[in-house]
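Only one protein chain is missing from this complex, and each of the others stays in its spot.
The block that comes next holds chain A.
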Amino acid sequence: EAGPGSLSRCLAYLTSFPSPSVWQDQAEQLFKSGHTNNWAVLVCTSRFWFNYRHVANTLSVYRSVKRLGIPDSHIVLMLADDMACNPRNPKPATVFSHKNMELNVYGDDVEVDYRSYEVTVENFLRVLTGRVPPSAPRSKRLLSDDRSNVLIYMTGKSRISNFPFSSQEPWPGHGGNGFLKFQDSEEITNVELADAFEQMWQKRRYHEMLFIIDTCQGASMYERFYSPNVMALASSQVGEDSLSHQPDLAIGVHLMDRYTFYVLEFLEEIHPASQANMNDLFQVCPKSLCVSTPGHRTDLFQRNPQNVLITDFFGSVRKVELTTETVSLKPDLSSMGYSHLKCHEDEELAEPLSYAAQLPVAQIIHQKPKPKEWHPPGGFILGLWALILMVFFKTYGIKHMKYVF
């Protein structure tokens, strides 16, 4: 954690540099960012086996974020399809990010909050704005407040058609200006996203936000943002495709997208006390490696990106206050007396209980069936009979009515 570490570093500076103003600057620096907790919303929006790389992208960011300290209770992970236990996966319960299966980003301790059909635009916007139904469990809510730094990572396809082949490089995906597809059946536009962020700002649901998107024409997704304290990164500019990194011949699909691959490599070197800042993240994937030009947007952000630590968003840095006061805990005598009382109460019930018969044939046969409720005939049947009667009397004349009734 940066708290005590930095404090001890501050003290160290105190001993080595006699002037106290330097120490004060350091201390101020420490408390300047102003956030007290971290949240992460990681979304993968594509379905089907050939989009393995999008799930691997999201899981590698999940892995880095967990490693740097954000707990599962503060991460909302949305995966639109299951790759690890997919019947096509030659190594079940694994999702690899490097070829030759070097790094299993799925791991043994993973909690997916929204999976499969639950990953929809509506659910994503509800998570962001906090308007979830009252029955939604805690793990599916984004319970951020005005002192939270929120990281939002999205990856998927934003191409109008799913046709994978183009005259360009292997496995582009991609070509949609201003939208991101969810499971190939609906899409979210940049306007909706910007409005959702504004709602979050109005409801004080974030202190600062970092938005990263890895898809084609990713820069189009952040060009409509207008809420303050939002920093955005994208893997490609408008008009460019975001390309995938490398296929693995054993698994048979592309494992990662280039941008997230190099971001993961960068994040693997970050540890909770690291001082790397956002400018380093902006340099992560130059055009020579990524083929597309990653973009970023910092005009809405109030601090200088130079002063923003990577761990402000990717890690969970707690500010720790040390105190030397002691607190004494009183023993809870009331519960012991109560439980003693309960023991006596139990012994008063003397009738033995029994287990139910699993297949009581006689009882089942003699069950009275529930009487079916009578419903009046519906409009269609009534209309049909009216039509038949009308046609009959028109044809044969009204004098036949006495024979009918």
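Quick notes on this one:
Heads up, the rule we're going with is that contacts are C-beta pairs under 8 Å (C-beta built on N, C-alpha and C of every residue); 3 or more make two chains touch, one makes a residue touch a chain; residues count from 1.
The rule is short, and it goes like this: contacts and distances are computed from a predicted model.
For the omitted chain of this complex, the UniProt record lists the protein as "Phosphatidylinositol glycan anchor biosynthesis class T", which is one of "DPOD4 polymerase", "LYR motif-containing protein 2", "Phosphatidylinositol glycan anchor biosynthesis class T" or "Sodium/hydrogen exchanger". From the options A:S185, A:S288, A:T323 or A:Q367, the residue with contact to the chain not on display is A:Q367. Of the listed residues A:R67, A:K99, A:R115 or A:R224, the one in contact with the hidden chain in the full complex is A:R115.
Of the residues in chain A, those that touch the hidden partner chain are 82, 84-85, 91-94, 106-113, 115-118, 133, 135-140, 331, 335-336, 338-339, 342, 346-347, 349-360, 364, 367.
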